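The structure is given below, and queries will be raised subsequently.
A single protein chain has been omitted from the complex, and every remaining protein chain is retained in its original position.
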Amino acid sequence: MEFSLYGLSDIVLSLKVTALANFFALLIVLSTLTVLFIAPNYRLKRSFYLLFTLLVASLFLIVYAHDYLLFFIGWEVMSISTYFLLSFTLSKEALHKYILFAMASALSLFVAILLLYSTQHSFLYEDAKQSYLAMSDGVQQLFTLFMLIAIFIKLGTIGFHYWLVDAYEESHNLFTPFLSAMLSKMGLYALILFVANITQATYVLAVMGLLTTIIATFKAIEQESIKRLLAYSSIAQLGYIVTVLSVADGMGGALYHALIHTLVKLLLFINIAGVIYVTQKEKLSDLGGLIYKLPQSFVFLLIGIIVLAGMPPLGGFASKFMIYTALLDAKYLLLLAGVMFSSASAFIYVYKLIYGIYLGHPTHKNLEEVKEVPWTFLAPQYLLASLLVIIGTFPGLVIPYINRILGELNLTLLSFETIQTLITSYAQYNGFVVMGAFGGIFVLVLMMFMLLRSKAKKPKNRFDIAYCAEEPNEATHLHYGYSMGQELKRVGLIHLIAKNSSKYFYDFLAKQMQYFSEVVRKIYSGNLLLNFNIAVLFLIILLLWSLK
Amino acid sequence: MILFDLLFMLLVAYITGFLYYGLYRNITARFQRRLGPPVWQSFLDSIKFFSKEESISHGWMFYLGPVIMMSGAIMTLFFIPLFHTGESFKGLSSYGNLFLVLYLLVLGALGNALAVGASGNPFGVMGVTRGLSRLFALELPFYISVIALISVSGSADIVCIAASQTEWNAFAYPLLFIAALFSFVGMMGQAPFDVVGAPVEVYSGPASEFSGKFLALLMSQSAIFTFAKLVLMVHLFLGGASGFVELLAKSFGLFLFVIAFGAMYGRFKTPQSIDFLLKVPTSIAIVGLILATWS
Amino acid sequence: MSSTLFIALPLLFGFATPLLSRLGKNALAYTSVLMQLSLLGLALSLLLAHSSTTVELISIAAPLGISFVLSTASLLMVLLFTLLMTLFSLYYLFQRRANAYANESKFFTLLNMLLAASIGLVLSSDIFNIYVFFEIAGISAYILSAYSKTALALESGLKYLLTGAVASIFLLFAIVLIYLHVGSLNLAVIAEQFQLLPYNVKLLISLLLLIGFGFKVEVFPLNFWVTDVYQGSTSLVNALFSGIVVKAYLFVFFHILYLFLPQGEFTLFLLYLGGVSMLVAEVAGLRQTNLKRLFAYSSLGQVALIFVAFAMQNIQAVQAAFFIVIAHSLAKFMLFLALASLEKTEQNMHIDRLKQIDSPFLMVMMFLAMLSLLGIPLFVGFVGKFLLLKSLAVEGMLTLLVMVVVASFIEAIYYFKLMGYMLHKGTRSEKVEVSLGEKMIFVSLGLSLLLLGVFPMSIAGFLQNAAEVLLDQTAYITLLVGG
Partner (left out) sequence: METGFLQEQKVLEGDLNSENSHQNSVDFLMNWFRKQSIFVLAYGTGCGAIEMPPTFTSRYDAERLGIRGAATPRQADVIIVSGYCSYKTLRRIIRTYEQMSNPKYLLALGSCTVNGGMYWDSYNTIKKLEDYLPVDMYVNGCMPRPESILEGFIALQKEIGEGKASSWQKYEENYEFYRKNQEAVLGKKVEPSYEADWYLYEGGL
């Protein structure tokens, strides 16, 4: 569907239903539905829903737009409606941080699309490649720079993530799942369009993606706030996608991982929203020992972290596997090693998350009185968790859909035989067998184990632990696994990685800006004599310069 | 037929694993100038624990932890073929690949970590923390070596990697092998990387709350798991195996090396071991990878 | 006759205010609304009937005469001015009790003089008339600025007067030079002969005109007085300054520029001047905490943006300029009126006070205005900025493009800082009542921002037409001088 806007013949806008757009639209629908499920638990103003609707509408606009202008409009509306949605809970600083980065993203996207327009006078995706090729080298680099800045900010790639963590941490618990699952995906969508339509930008993406995964993983490890931890985990997960998009055949893995990440982040954030709802606590150090109070939530979080860590036999492994083999295919071996390294490091924060909330000992008296979260929290988790289990069992299930997208983008299709298997050029695996074998072995071992004569008895008191012959009591500090990973800072290399360098950088930038402003402001101090002098001098200089 | 295969593999792993463990204790004792226990001592220990009258369980997650760990070990075993030639004793390896096995290697430990957390014993969690912190540093050189091997042999299938070696990978790519060996020593829980279960430091770490049959199950899985890891190394670096004798010889040789290594060194602190692993073996592995794939 | 009415009516009304004020307490306010409405009606009827550019001549003696040219472009400006003035009168009427001026009749006199002069500037086709209106507008503006007679107000009035006097000297000198060399004051005649003048004279005249108008179109470095004036004046007056007066100056400056230099000899220079103005103004505004001054900086930035757009001197850019003019006028007008509503208790608001004020309605309206000013899509501000940047990109002026974008970003920094204050969570002590009438005005302004932003095509054709007319030097000459 094409139409023109502004009564100008040279701007053609277009909306188009493509398989890629449908894929992301599906994710939007899924996220919206699941998030709205938990909405009745919160008392929200009507304006929240109004803005939320606007946001969802803008997401659809982004997804179905087939030219960069509409895309940009959707992008900007998304940023602004998110701003107002965030304003319900965010502190002034965090909010300001968010919007500045969002504006920087939008404006650099703006510059980029205008540069794209300047050569072929078209915003359409189809013409993007030609427009790009028509640019001179310098402009091409400038264009790529601006485009990638815009995308990286939205993705929260490391260095551009300064806003993201605070925004995630302080946003409303209802909104965080959406923020993580959907809004960052829009950055991904932009990146996919960029990579598929314009240019691969191989090395930039590879380096940025790898740095993002590794640094964000180690940053996640040292967090104590649940939402901050998950925010960094989101960054890291998107880093995998950025990395894999740097290779020619990475699109399949990227889409697969996008799907999995959306599902799992919805699951995790809804889960912790439930925990926060019943406990009113947001820090790992304030929680603990909830496993027997919230058993269902525990299982869902467990499923979530298994997927997040990319463990077989659930869906997370399928997407990780796709990413690995794509990188292997492109012979990006060290990159692959780096990605796997960060994937292995992710086990720490994943364990820290589940330990801090559910395992160990309760850190407060009132934690021993909480009840299971309301069913409105559980219902979407049932849905998401079963989807993840199904994808884990039948990893080939989504391949035909991804192939449709790849076909549309003129990329190499993924091979597909049955829905149980996932096949790449290097290896294949059968999700059904893995799941079946694990389930079978587990059940068999469990049965044999239960039949043993040795009686399992359960202490009545949680303090009955082997504790060097001492007796712990309420006052004993037993729940300290939540600070796990702090000791890693003692390792020089990791300390280097996990430094708050982006904070220093942006603070420095802000400070310099303020000084500069302070100097410039002197012009407007109201001293007429000074001003006239400046004015005359400036004009003479300019004129002499311009008349040469 | 496949069920018989699997059962047989399990049996072999169980027996060999315990045998190796007995030998391990015996040989370590000889290193320390003592007689050491009989070879079957580990087996006796495990049966003793199975026959305890009672075992303390801290809830269902605690109960399931060792079961998950055992399942993980058996899964690992099943997805690694015993022999790279012939038809039998391939297990489920045709349904999986090396990446899957790499993840299965940690699956059990993570499952058990949940149980440790559920037990509420801070020493257990301390051990888990050490283990997880060490894990990524341990895996990095191993991953690099494995990736290089996959890339060189053109497949992530273990059988293919084993079969594609004209000369042993250990000799063809010595740097990769050395780097992987460092990791392997750590994976086997040997000094100098044995920070996890350090008895006098963290009260035997993750195992501190396991008693009776739980401990017994952990011991059995350890035996099976050790064998599985040895077989994996044999296939990756030592040219695979086509018969029991070859398999036992190669794996025992490797095992001997590991325990000798372990008996000779003291223990690193956690940050030290991470630092060391991230520096020395990783650098070796990177150089090895570049040398191996340079064309 | 019709275009003369636009000037005659306000002037008449202005001088009749002492009489009208005797009719009753509210008579002046009501009649003012009536008068503005009639002007608006007139403008609208002209718009509907309008087909081509018309000239109206009030002959005094053979070479001397006052001629008004009503083209699409000037009609657009007139329409904008009368619309804003109507809303202004209505607003004044609705919140008059709270904001009564000491001497209402004088205030209205000045107000109408200002309007008449602004419209006169836009319509005149004679450079001396332009000078006259320039002075009328200036004098009424000085007095309006000092009207509240506080120390700050008097300071601002004085500053305004001083700078205005300097500006008019330069302008007058330019006119003298022109008359010396061309022998006519008619814009068309001058335009015809301007190219034939010696280079040095051309340069001198251009320089003098630039400086003369430069003060008024608030271009760096001649805009130093603006912030002080805005701070000293009341918000109501500021609404007029930034909504009407500066737009009139901008229009007439570029009108003259296009006529004299159709080839665009100075384009690059003016473009960078505009770009630098914008950057400097936005950077200087970054740390401002006084609301009026802050908006003044923002006005400087926006005016510089319009300056850049006009200076591009091509149809797309001028169309964009008109869009920004409309967007900025409406939005700033709205912001200053909102500020006037908030300031009922206290003048010179500090930014911190936004945390205290409890008026969701005004907040939302200010949000709309600010978002439009920032060029967020769905608001008309975006259309203007987009068209301008597009034409910059097409022309390949990437440096300027980046300059404008960076400046916009800096503007976003302080506007969102403002919004952050408004969105502050906490108890709000000061409740601000907004009457229904005021609400209607704000809503209509806000809606127009939104509607024009979503359906820019409704006026795009008209604006393009205006841009074509404004840029067409030969047609102008033909019309006035004849073949």
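Observations on the structure shown:
Order of writing sets the labels: A, B and C. Residues in every chain begin at 1.
The rule we apply is simple: a contact is a pair of C-beta atoms (placed from the backbone, for glycine too) under 8 Å apart; a residue touches a chain by one contact, two chains touch by 3 or more.
Computed from a prediction, not measured in an experiment: that's the story for all the values here.
Judged over the whole assembly, touch between the missing chain and the shown ones holds for A, B. When the full complex is taken into account, the listed residue touching the unshown chain is B:Ala207, out of B:Leu102, B:Ala207 or B:Leu289. The missing chain, though absent from the display, is touched by one residue of B:Leu7, B:Ile47, B:Ala260 or B:Ile290; that residue is B:Ile47.
Contact with the chain that does not appear here is found for just one residue of A:Lys457, A:Lys503 or A:Lys522, A:Lys457. Think of the hidden chain as still there; on chain A it touches residues 455-461, 463-464, 466, 469-471, 473. Residues of chain B that touch the chain left out of view are 25, 29, 32-38, 41, 44-45, 47-48, 51-57, 59-60, 63, 123, 199-200, 203-204, 207-212, 215.
One rule holds for everything that comes next: only the chains that are shown with their structure count from here on.
Most remote chain with respect to chain C, judged by CA-atom centres, is B.
No other pair of chains shares as many C-beta contacts as A-B.
Look at where the CA atoms of chain A average out and do the same for chain C: the two points lie 45 Å apart. One finds 34 Å separating the Cα centroids of chain A and chain B. Against chain A, in their complex, chain B makes its touches with residues 50-59, 61, 63-64, 66-68, 70-71, 74-75, 78, 92, 95-100, 102-104, 106-107, 110, 113-114, 117-123, 125-126, 128-129, 132-133, 135-136, 139-140, 143-144, 147-148, 150-151, 154-157, 203, 208-209, 212-213, 217, 270-271, 274-275, 278-279, 286, 289, 293.
By the touch criterion stated above, chain A contacts chain C in their complex at residues 5-8, 69, 72-73, 76-77, 80, 83-84, 87, 92, 95-96, 99-100, 103-104, 107-108, 110-111, 114-115, 117-118, 121, 139, 142, 513-514, 516-518, 520-521, 523-524, 526, 528, 531-532, 534-535, 538-539, 542-543, 546-547. Put simply, chain C touches chain A in their complex at residues 155, 159, 162-163, 166, 203, 207, 210-211, 214, 220-222, 224-228, 266, 268-269, 273, 280, 283-288, 297, 371, 374, 376-378, 382-383, 386-387, 389-390, 392-394, 396, 398, 401-402, 405, 408-409, 412-413, 416-417, 419-421, 423-424, 456-457, 460-461, 464.
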